[in-house]
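Supplied in C-alpha cells, the structure appears directly below.
Complex shown without one protein chain; remaining protein chains in place.
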Amino acid sequence: MFKKFVLASAVVAATGMAQAQEVKVGVVLPYTGIGAEFAQQIDRGMELYLKLNADKVKPYTMKLIKRDAKNPGGADAKVAVQELLTQDKVDVLAGWVYSPNAIASAPIVAAGNKLSVLMNAGTAHITNMAPQYVRTAFSMWHSGYAMGEAAARQLKAKTAVVGYTDFPPGKDSLAAFKKGFEASGGKVIDEIPMGGAGAVPDMTPFFQRAKDKKPDVFYVFVPAGDHAAAAVKTYGALGMKAAGIKLIGPGDITQDTKLQAMGPAAVGLITMHHYNADLQNAENKRFVAAWKKEYGAESTPDFMAVGGYDGMAAIVHAAQATKGKMDTAAALASLKGWKFASPRGPIMIDPQTRDIVMNEYLSEVVMKDGKLAQKVIGKIDAVKDECKAQKIGPCAPK
Amino acid sequence: MTTLGSAPTAAPAAHGTPAVDHPAAHALARRHRLRWWEPLPWILALAFYFTFPNYLGFGTELLITILFALSLDLALGYAGIITLGHAAFFGVGAYTVGLLAFHGLWNEPISSLMLAAIVAGIVGVVSGLVLLRTQGLTLLMLTLCTMALLEEGANMAHDLTGGFDGLPSLPIPPLFGFFEFNPLFANTQYLYALAVLLVCFVYVRTLVYSPFGQSLTGIRENILRMHAVGSPVRARLVTCYTISAAIAGVAGGLWAQTNAYVNLGSLGLDRAATILIVLILGGHGRLYGAFVGAVAYAVLSHFLARIYPTAWQLGLGLALVIIALFARNGILGVAAALGRRLGIGRATP
Partner (left out) sequence: MIFGIDFASILLGGIAAGMVLFIVSVGLSVTMGLMGFVNLAHGGFAMFGGYVIVLAMNHWGMGFLPALAFGFVVTAIVSAAFERLLYARLYNAAELDQVLFTIGLVFIMIAAVTLLVGPENQPLTLPPALRGQIDLGFTSYRTYSIFLIVVGVVIVLGLWLAFERTHIGAQIRAAVDNRRMAESLGINVNLLFTITFAFGSGMAALGGGLGAEFIGLDPQYALKYLVYFLIVVAVGGPGRVGGVFYAAIIIGVLDFVLKLYLPKGGTIFIYGLTILLLLWRPHGLFGRKET
C-alpha cells in the first residue's frame, strides 16, 4: 500500500511537472482508526475511476493529496482541510467519511470557497451547512424513508420495531423510516437504541427485546462494518425468523464487503439501498470486474466505493466544464443538475440541494452458487433526500 | 529572601556549614529564578507565527495541547495524581463555552474562558473530594469512568449538546471587538491561544515554586512523611486537582472558541490518553515537559501522517516504546541526564 502510494504520487508529481493542467484534489479520509476500512473503499473507488476513465480525464491530471482525518472527533479533519486549502492550495476537496468531520469542516469549506465533494458523510442536513458541499454519497433519508414506504406497502407490515445505533445517522434513519412507514399506515411500536458507534455491543439483549414485542418487521440501522455482521448473526441465532419477524433495514446492514461473513442467517434479509455489488447494469458489471482485477477476486466494492467513484466522476466533470481552472462558482454550476451513469444506475445532483438523486433498490439476500447475493425485488426511481424535500428539522434551509 | 540569605553570611556560625549556606539550600533558593533559556519557547512561538503563516491552525492546536498538558502536569507531575480522565475537564470547559455561545447566552471570548475555568473547577473540586481518597488502578478507573459518564451524558442530552454531531458554527465575536477569528487563517486564534498559555504558564510556574507547590512534590515523593509532618494532604491534593481542572477547562474553552465547534471528541478517552502520552513523552513534573511533549507528539503524528497516511501509528508506537525503554522521564529527562553527563547545568535536586 505504501509503495503503491509513493509510486502513484511520484508518477503524478512527474506528470504534473510536465503538464500545467493539473487539478489538485485534497482528500480527507480516516486512513487510520475505526474508519480505515471505509477510507480504503473510497480511496480505491476514486483511484479506479481515474484508471478506468483515463480518456475522460484528459487533458487534465488529477493530483490526489491525501490527508488522514484520523477520528470522528472533527478537529483533525478540520486542520487537515485547513492545511489543504492554505498550504497545498487545492482546487477541490473530497472525502469525509464521518458526518461530524463534515460538520466541523463546514465553516472552513465555506471560508475556503472550493468545491467540496462529500463521498460518504450521510447526515441529511450537512449539504445545507456550506454552499460548496456537493454530495455523491447518500443521505440516511434516501433509504430510510423509502424502506418505510416499502415495508408498509410491499411487505404489508402493520407494526415495526426499530433498533438503531445511537448516533446521528442512526437517529436520522429511525426518523426517516418512521416517517415513511407511518405515512403509509404502519405503526412503530418500539424504538431501541443499541449502543454507540465506537464499539460493537453484544446485540443479544436488544434483539431479545425486539423479539418480545412481536412486530411484523424489525428495522435495524447499524453502521456498516462489524456492527452489521453482529446484528445479522444475532438475528439468526435468536430464532427471530422462525418467530415470523422479518429483519429489514437500509443497505448498510448488507454491505457487500460483510455479506459473506454473515452466513446463512442473512438469507431472506430485505434491505433498501442505492447500491449493491450484484446490481445488473452494464456500468456496474464493468466496475466490479475492474475492481476484482485490481484488488483481488476476493475483494468487492461496496456503496462507499461507489460514493468515491461517482465523486471522482463529478470532480472530473467539473474540471472539464471549467477547462481545468476549477473556478468554484463555475464548478458548482456545472454540477447542479449533472447527470451520470453510475454503477448504481442513473444519478443526478439536485440543483436546489446539491444532494444526490438516485434509484433505491429493494433487495433480498439469496443463496446463489453457495454464496450470498442480493436480488433486486423492487426499485424506486429518482429518489430525493426526503428530509430536505419535506424540510424536516435541521434540513429546512436557514 | 535577601535579608534571610544575607544574615548568616554576615555572622558565620562557628561550627559546620550553616543550613542556608549548604549547596542544596542555594539550589532550592535558585530554583524559581528565571533561567536564561526560559524566554526561548515564547520567542520560538512568535517566530513560528511569522515564519509559518500557513501552519497557524496546526500551531493553535499545538498551543492548546501544551496548555492542556500543563494542566495535567500540575496534577500528575507535581501532585502524583494518576488520572486517565483529564479530558473530562477539557470537555466541561469546551461545552461551557460551546453551550453558552450556541444558545445565544454569552460569547465574549475572555469572560467565556473564565466561566469555563470556574465550571471545570467546580467539577474538579467535587470529583476531587470524592475520588482522591483512592489511588493507583482504582483512581485510574474512577477518573476514567467519571469521564465516560460525562461523555455519555453529553451524548444523551442530544437536544442541548447536539450529541455526537456536536454544536457546529459557534458564533464567537471578534476579540476585543476587533480581531476576528478567521476560520481559514488562524492568526488571531494563534496569538490569542499564545497569550492565554503565557498567562496560565506564569501562574502555574509561580504556583509550583511556592510553598504550596513544594508540599505537593512532598506528597508525591512520600505521602506518609507529609502526613507525619502535619501537612493537610487531602486538602492540598484537592486544591491542586481543582486548579488543574480549571486550567484544563480553559484549554477546552479555548479549543471550542478557536474551532468554533464542540463535540464529544473533546471529552473522550482518545483525548485523555493522548494528553497523557504527550506529557509522559515530554517528561512530567518539569513544567516544560508539556511543551516538549506536545511539540514532539504533534510533529510525529502530524508529519508522519502526511508521509504515511495509512500507518502513522506504527511510527508513533515505536517512538513511544523506545522512549519508555531507553529514555525514562521523557525527552526532558534524557536531556537533563545528558546535560549532567556533559557537565552543563546543575544537578536537579
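All chains are identified by letter, namely A and B, in their written order; residue positions are counted from 1 within each chain.
Methods note: contacts are C-beta pairs under 8 Å (C-beta built on N, C-alpha and C of every residue); 3 or more make two chains touch, one makes a residue touch a chain.
Everything quoted here is computed from the prediction, not taken from an experiment.
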Report task. Could you tell me which of the visible chains the hidden chain touches? Result -> A, B
Report summary line: Full-complex touch with the removed chain, picking from B:A25, B:L207, B:L269 or B:A298, is B:L269
Query raised in the report: Thinking of the whole complex, not just what is shown, which of B:V126, B:V229, B:V321 or B:L338 touches the missing chain?
Result: B:V321
Report summary line: Across the whole complex, the chain not displayed is touched by subunit A residues 1-2, 32-34, 36-37, 39-40, 166, 192-196, 198-206, 208-209, 212, 225-227, 229-230, 233-234, 236-239, 257-258, 260-261, 263-265
Report task. For the chain that got dropped from the picture, name the residues of subunit B it touches. Result -> 76, 82, 130-131, 133-134, 136-138, 140-142, 144-146, 148-149, 152-153, 155-156, 269, 273, 276-277, 280-281, 284, 310-314, 316-325, 328
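As a working rule, only the chains that are shown with their structure count from here on.
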Report task. Starting from the mean Cα coordinates of subunit A and subunit B, work out the distance between those two points in Å. Result -> 40
Query raised in the report: Where on subunit B does subunit A make contact in their complex?
Result: 54-55, 57-58, 61, 155, 158, 163-166, 168-169, 182-186, 255, 259-261, 263-266, 268, 270-271, 305-306, 308-313
Query raised in the report: Across the complex, what residues on subunit A touch subunit B?
Result: 1-2, 5, 31-32, 36, 66-68, 70-75, 78-79, 82-83, 85-87, 99-100, 103-104, 106-108, 110-112, 123, 129, 166-168, 171, 196-197
